[in-house]
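Removed: one protein chain of the complex. Kept in place: all other protein chains.
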Amino acid sequence: MKADIVIIGGGPAGLAAAVAAAKEDCSLDILILERDSELGGILNQCIHNGFGLHTFNEELTGPEYAARFEAQLDGLGIRYMLDTMVLDVASSSVTAVNSTEGVFTVDCSAVVLCMGCRERPRGALNIPGLRPAGVFTAGTAQRLVNIEGYMPGKEVVILGSGDIGLIMARRMTLEGAKVKAVCELMPYSGGLKRNIVQCLDDFDIPLLLSHTVVDIKGKERLTSVVIAEVDERSKPISGTEQEIACDTLLLSCGLIPENELSRSCGVKINPATNGPVVNESFETSIPGVFACGNVLHVHDLVDYVSEESGRAGRSAARYVKAKASSEGPVIAIRNGNGVRYTVPSFVRVNGLEDDLVIRFRAGNVYRDSYINVLMDGETKLHRRKPVITPGEMEQVILKKEDLASPPSEILIEITEI
Amino acid sequence: METRELTCINCPLGCRISVTMEDGNIISVTGNTCKRGYLYACNEVRMPVRTVTTTIKVTGGEVDRVSCKTKEPVPKDKIFEVMEAINKASCKAPVAIGDVLIEDCAGTGVAIVATKAAGNV
Partner (left out) sequence: MDNSFDVIIIGAGVIGCAVARELSRYDCSCLVLEKDEDVCCGTSKANSGIVHAGYDAKPGTLKAKMNIRGNEMMTSLCEELDIPFKRIGSLVVCTDEANRDGIDDLYARGITNEVPDMKILSADEVREIEPNISDDVVCALYAPTAGVICPFRLNIALAECAEQNGVEFKFDSAVADIRRSGGKWIVVTAEDTYECSAVINAAGCHSDELHNLVSDRKLHITARRGDYMLLDRSLDGFVNHIIFPQPTAMGKGILVTPTVHGNTIVGPTAIDTGNKDEAPVTAEGLAKVSEGATRNVKGLPLKQVITGFSGLRAHEDGGEFILNEADGCDGFFDCVGIESPGLTACPAIGEYMANMVSGKLGLKLKETWNGICKDVVKPFELSAEERAELIKEQPEYGRIICRCETITEGEIIDSIRRPLGARSLDGVKRRTRVGMGRCQGGFCSPRVMDILSRELGVPLDSITKNGGDSKILIGRTKDEG
């Protein structure tokens, strides 16, 4: 089998990358390989609204957002295979399996990694206690409720205030369950502020910051959890334990980019994001292998995934056409004070489009602070932000002309007033 | 004079908006960064509204639940009445995105529309 570009994953990133690549060059043969039985990925179970304000200038639900992209595939001649699991990736071939082709290899000129992320499971959290039924990651529960149409339980405690956890607090409440508390280990929420307002505050669901689950009880089905306050080192404080009767514990404790395939093909991984190191074109350390969406770094907003993936798709299309990677000056992007990581990690000036979007996350909560962009030590941008939190991705946009005489380094930092 | 601090829920920016009111009249709105934020703040202090998103039963389809939403936001205090009406209802496959599944849900005057397609068996 042959294709010009193979896109691994047909979720929001894969769809946007495919559509953008085809629009860049309509002669390209683009193939999406999707492991699930439908395109759209996690959007299918995200039936809540809030998607699309940037991309389509209107507010859509997840399935509607996915459908907007899917509707473009046929017209653009983009091929896709469902129920197809990729087993191995190299720069010029992808090996996959499905029930009609068996194990097969697609020879290709470029690959776009769009595998998304997975949730951190209970086991990785070292939560003490028994292992009864009734403990779910928030995303698994979301699938069960929204796609399968089944209720996982009726009295719920949620550990972690990631967005899926917050969204599920509201969803379970709407379906008649009682959400007793959302516990967050950190002193700040991991989710978007607006989700705290419309998913917790609207329904009087308490958010307990600096709290965690210290015991899980129930031999067969969950009967209760014990929660406790934690100190500044995240250690439970003895004497603060309280037992909450519940039949369901949902976990929303972080997302992990699914880079097993990337690692096995030798792509360099950034330990801060757990995703590939990429340049301005979203190209990884292996020429012709691109990455975008949550496999690259975990996003809060699908609109940003689409935008970034569009860039990756266009880059892949150009790569197939030109075959040569952009020579010329390279600008390093450095993490300054308070910045955990940036995407991209470096910029090749000749690969720039009109805008260079640099996305990053803060390592802590900052109030009344500035985001500064320094080029070779000289401040080029100084922007005030009332609140910066690790749970909300930040961005700065630089113009190509700002980089006309390229600096050797761009530093992004957060400074307090 | 009273001032209410709000977090805008229109988009993920989550702007912190202050609304100052006197005798039930809005005197000032600050902190919003767009017109939608202004409207949200005004609504939120007078009559807060929310879009409800959920699923509805489908008969004769390849699936037996399909996702749906209120076409417009409904008053916040009507959310559970809207849910109850949707839970009691069911629609027939096939369903296309945007199909009106309930004309006037729970007396709000707002329609329920499908947000995903559901084919026949």
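Some observations on this one:
A and B are the chain letters, set down in written order, and residue numbers restart from 1 in every chain.
One rule holds in what follows: a residue touches a chain if its C-beta (ideal position, glycine included) is under 8 Å from a C-beta of that chain, and two chains touch if they have at least 3 such contacts.
These figures come from a predicted structure and were not determined experimentally.
Only one residue in the set A:A124, A:I237 or A:I397 touches the chain that does not appear here, and it is A:A124. Listed residues A:V214, A:C246 or A:A316: the one in touch with the omitted chain is A:V214. Residue A:V97 is the one among A:V97, A:L209 or A:V357 that touches the chain not shown. Touch with the chain omitted from the figure is made, among A:T137, A:S189 or A:N294, by A:T137. In the full complex, chain A makes contact with the omitted chain through residues 35, 83, 85, 87, 97-103, 118-119, 121-124, 126, 128-134, 137, 139-140, 143-145, 147-154, 175, 214-216, 219-221, 236, 247, 260, 263. In the full complex, chain B makes contact with the omitted chain through residues 55-57, 65, 86-88.
The working rule: only the chains that are shown with their structure count from here on.
Each chain gets one centre point, the mean of its Cα atoms, and the points for chain A and chain B are 26 Å apart.
The touching residues of chain A, when paired with chain B in their complex, are 44, 47-50, 53, 59-61, 63-64, 67, 145-149, 171, 174-175, 192-194, 196-198, 202, 300-301, 386-387, 392. Touching chain A in their complex are the following residues of chain B: 6-12, 14, 16, 50-55, 63-65, 67, 69, 76, 79-80, 83, 97, 115-117.
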